[in-house]
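Below: one structure in structure tokens.
A protein chain is absent from this complex, but the other protein chains hold their places.
And then chain A:
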Amino acid sequence: MWRAVGVYRLISLVYAAVIIVRDHERYAHPNGGLAVLAVMAAWSALATAAYARVPARRPWIAGVDVAVAMALVLATRLVDTAARIDHGAGTLPLCWAAAPVLACAVAGGPWAGLTGAAVVSVADLLERQALPRNTFNGIVLLVIAGTVGGHVVRLVLRAEAALDRAARREAATAERQRIARDIHDSVLQVLALVSARGRELEGEAAELGRLAGEQETALRTLIALPPTPAPDGRLDVRTLLEPLAGDRVTVSCPAQEVLLPEAAARAVAAATGEALDNVRRHAGPDARAWVLLDDEGEAVAVSVRDDGAGFPAGRLEEAAAAGRLGVAQSIVGRIAELGGEADVTSAPGRGTEVELRVPRNEVEHHGR
């Protein structure tokens, strides 16, 4: 930004220099013209350096900047002949006087840009003591440069900050993933080994193995990233189901992500969690459970099966008829709300199986 202002200042300085050197013979005070040029060059160098070196003082420098431009514009009256000025000759600094306006815009935004433009315009009017067409055009351009420039600068700064934040977040996530991989590859494997060997032994060794297993689980939870929705608001169902796995619960998923609108994904995961709670409560202490996430394309299916006690056919209907709406009904309700189906099958001694099926077009529709 500041570099752009500096470049503009340099180019406009060169332009003004060419004009002054060409015309100074015709001025009332030729040496005065050269003196103005010298001040412009000196101030250009000083201001450009100051803006770059002391960023904290930029508003002050911009104020001085505007004052210098104003003085040099007014100096035109002293240096040039009245006839030439009335005939429409430009001010001595020409478009160099717009550089402070741009500096104001960059330093302080559209309002500062507008203020700078107003001050320089007042100088123009005082110098001219009239409002010919080209001066009017110059003022309009100054105002536009000040306000639009300031506005664009604001936008750019905001975009840069957002980009910066995103980059930092991405770097943090990548770093966290790297650490997670490292832990996965080192500490967790040793803990798993200790836990596995401990389980094969008895007494204190078994206790140590059990503790190692607990730490393994805790560490895994710690390094797992929380489920975050994609920019389009969809969430990978796998990231919600995986944490449900445990000693007696197996979760099987595809290698590819399984995306659903966030609300639907969370409802499916909640229903799955309830089904697993049911297994823990009713299927018996030794029951194991398997969760399968199957992405059929048009629909997403989740199956929760256990090898526990099971119950006779018709039990659910009896319970419903008696006015007891059990957990099974709450699962069915949750999924029906999404436009999907839930199916519970069981037989005594054969375990229970809950099948959830959520059609994609239904939930996408619900999501809107």
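Please note the rule applied: a residue touches a chain if its C-beta (ideal position, glycine included) is under 8 Å from a C-beta of that chain, and two chains touch if they have at least 3 such contacts; residues count from 1.
Everything below uses one rule, namely that contacts and distances are computed from a predicted model.
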UniProt protein name for the omitted subunit, picking from "Response regulator transcription factor", "PqqA peptide cyclase", "ATP synthase gamma chain" or "Sulfate transport system ATP-binding protein"?
"Response regulator transcription factor"
Selected from A:80, A:124 or A:216 as touching the chain missing from the view:
A:216
Touching the absent chain when the full complex is considered, from A:190, A:230, A:313 or A:336
A:190
Per the touch rule stated above, chain A touches the missing chain via residues 180, 184-186, 188-190, 192-193, 195-197, 199-200, 216-217, 220, 224-225, 238, 241-242, 245-256, 286-290, 292-297, 303, 305, 307, 353
